[in-house]
Structure formats: structure tokens, C-alpha cells
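Missing here is one protein chain; the remaining ones are kept as they sit in the complex.
The block that comes next holds chain A.
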Amino acid sequence: MKNCEYQQIDPRALSVAPLSAQSHAEEKARRPRRKWEVFPGKNRFFCDGRLILARQSGVLPLTLGLIVVTCGLFFAFDCPFLVEHLTVFIPVIGGVLVVFVVTSLLRTSFTDPGILPRATADEAADIERQIDTSGSSTYRPPPRTKEILINQQVVKLKYCFTCKMFRPPRTSHCSLCDNCVECFDHHCPWVGNCVGKRNYRFFYSFIISLSFLTSFIFGCVITHITLRSQAGKSIVQAIQESPASVVELVICFFSIWSILGLSGFHTYLVASNLTTNEDIKGSWSSKRGAEDSGNPYSHNNIIINCCVTLCGPMPPSLIDRRGFVPPDEAVPAAPASEMELPPFTAKSDANMCHQSTKDVLERMLNSSDFHGLCPAGTPKTTPLVQEGPASAPAEPPAGCSRPHERGAAARLCRPLSKHSRRDSLHSINPAFRLASPSPSLSRSALILGDAPNMGFVPLR
């Protein structure tokens, strides 16, 4: 199965494609597309690629609706009474908090969490070449881990089958968004996006400000009802006069526990420079492993950890959503049937061999990034292999002629489809692979039937 996968990403085969489909290239050149239109992950883009959201936006509309409704009711029904009886600062404070909550929420939802673009075909092939030290065994699974030292501590880097690279430390693949995200914290359905390196501070400020807002509204509503009932009326009468307050009370009461709990939990995470992912998996817990296995990323100082996480420099987005897809790179996404490629290579030599290296390099220096879209080209074939028939195929990004690729991939993969299907079950959900690496490894050993000669790094 893996052999079939490697064939598909053979850079020589893929790189010939642009020359074979010159008519396609001409057609595509007339309509330059932006990279977000061909992004391979499961994301949605708005405002021509400026805003990014997970495809499953979860309950983001509910979150927004709850906040807007509760605050609207608060300002409409409680504030007039409280301004009259207490102070005018109440709606002012409420207003400031609402602004913070809503802007933080929108920033969390619409910011790229730190998605890593998928490896180009050349990179993926290079990685496989590097690990293929055991020789020419035909059925070898790709290696799954690589051990490195970070601050004198051994950390295992896992290989991502979807993105075709060894994941950097603290990076995890989100199965909902089908992307590797740096410093992956968790996928939050309430904000409809992953929380990762780039939007963690927004998420944190969202939950902190929401805690303040919820507590504030809760307190104000209680004060309101108390003040009303103190003026010689019963509580029931007070409630009847202001029914909206009850609605707010109920909403705030039920949400305040979880929000406060979440804020407390994330404050702990920020102070110890951990992610939710690492905390849940117990990666740096002292219970497992050697006695000196602490968190290698922590600065061992609460204040420094907080400052680094919340006030550190804002890293840039790596996926270049609004860049244009170079016309010749868009073509590999088109029919990638490698069988058709050889006849066209002779033509390419005749056409292309007249310039000097220097001209070539100068032109490349002046052009926009020409290989930026290789990731979009290559994984088109692999999702079929990985997901197999078990799941509905990942919805293809717009504009790519996937049926051709699926046909090609199916033709190539049919002899090994049995292996692909079984391994696909492991590849679909990285969480399972991470949680139980050994069983899957032994299973693939059985499938491939060549356990001793595999040449990969065995997992403990």
C-alpha cells in the first residue's frame, strides 16, 4: 500500500505533468486562482481568503447568538433600572466587556490557528529517501517516529501521513480540519475553529473576558432583582416585572460554571506552558518516563510562561491564503495519470532547453513562489488511499479535477487495495495511532508479512 502511495508522489512523474497538459495550463492561466481556492484542508474561506474557518463551524452561531441575546436583554431591561438606582458605569463596563468578548471570539474563529502547509512532493520524496536506508525491501511501511533532543530531553516526532512530513514538536493533526496545526491546543466547536499557536491568545482572552462578562451580568441581574424586591415587593413580583432578567439568569447560571472552569484550566496551562493536547495525553507528566521528564518548553517561571504565551511575537500565517496559484503548478492537480506522461517529455526538452541557468534563476527570482502549491497537487491522490472506502471522501477543494486523479489513483492502488484499506483505518484518525502505536504497527507488520526487514523505527 505504501509503495503505491510513494509512486503517486514521485516528483519526476508529477513534475512532468505541467508540460503534458499545456492546453489546460493555458486555460487556467486565463483565470488566476488564489491559493485558498485550492487549499487541501477542510476549511472555509471568506472575504477572498482573508478569513478562515473550519468547515464544520460547530456551534459558533449558537455562541454568538447566546452572547448577543443575553447582552441585548441586559442592556435593554436591566441597565435602565441599574443606571437609575446605582451608577451609569454599569452599561459602560458591560459595553467594554461585550466588545472584548465579541472581538476576541471573532478573532479566534477567523484566524488561521497555525496551519502547516503540506509538504511538497520533493520534500516528501526527500524524507522517504533519507529513511530508506535498509535497501530495497518492497513492502516497507514509512517510519513513524523520529527522536530528537529538545533542551536535553528526548521528544518523539511523529510522521503525518496526510501532510507527508515529520510533525514539528507540539504540532498535531486535527482530524476535523484535516490540517497539521502548530502548538495544537484543541478543536473548539464553540468557536468553530482549531485553537493553536496563532490564535491561542485570542481564545484565552475570549474565555477570560467571557468569564468576566458572565459574572458581571449575573451579578447585575441578581442586584436588579434584589433591589426590586426590596422596595416592598416579593421576589415573584419583581420577576414578573422583569422577565428578561430570568432568562439572563438561567443562561448565565448554566454557562458560568463551565466558563469559569475553562478559564481556570487554561490559566494553569498558560502558566505551565502546556497545551490542552499535551495535558490530556500526559506527555510531560512526571508519572510516565524518567524522573527528569519535565516540559522542555517551559521557562520554569510562571510569569515568563504567561508573557511568552500571551504577549509573545505574533507568528505569521504559513499558508499564504491570498497568494496566486502559479499556472504551471495548478496543472498537477489536473489529470495526474502518470501513464500519459512519458510521451510528452521529449517535447519539453525541445522547447525548453535554450536558456542559460542564470536566466532561469533570474526569472525564478522575479516570479512569485512557483512551488508554493505543490502541497495542493500531491495530496489529492493520497486522501483516496488513506480514507479508502470507509468514509465519504474529503470534500475536494474547488477547482481541481479530482475524478481524474481518483481514477488514476484507483488504477495504481488496486493491486494493493487490501493493504490500503486496513492501513486507512489507522491513518484516518491520528488520535488512535498516537494512543496505541504498537498494535497498529504489529498489525501492519502482519499485513505486509515482512516484519524483520522493515527498516523503520519501532515504536515502544
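In this section, contacts are C-beta pairs under 8 Å (C-beta built on N, C-alpha and C of every residue); 3 or more make two chains touch, one makes a residue touch a chain; residues count from 1.
We adopt the following convention: contacts and distances are computed from a predicted model.
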- Which of the following names does UniProt give to the chain that is not shown: "Golgin A7 family member B", "Response regulatory domain-containing protein", "non-specific serine/threonine protein kinase" or "peptidylprolyl isomerase"? "Golgin A7 family member B"
- Task: Return the single residue from A:38, A:165 or A:259 that touches the missing chain.
- Result: A:165
- Tell me which residue among A:43, A:63 or A:104 touches the hidden chain in the full complex. A:104
- Query: Which is it among A:43, A:70, A:120 or A:272 that touches the chain not included here?
  - Reply: A:120
- Message: Tell me which stretches of chain A touch the chain missing from the display.
- Response: 11-12, 15-16, 18-19, 99-100, 103-104, 107, 116-117, 119-120, 122-123, 126, 148-151, 155, 157, 165, 168-170, 182-183, 201-202, 205, 296-297, 304, 307-308, 310-316, 318-320, 328-329, 342, 345-346, 348-350, 352-358, 360-365, 369-372
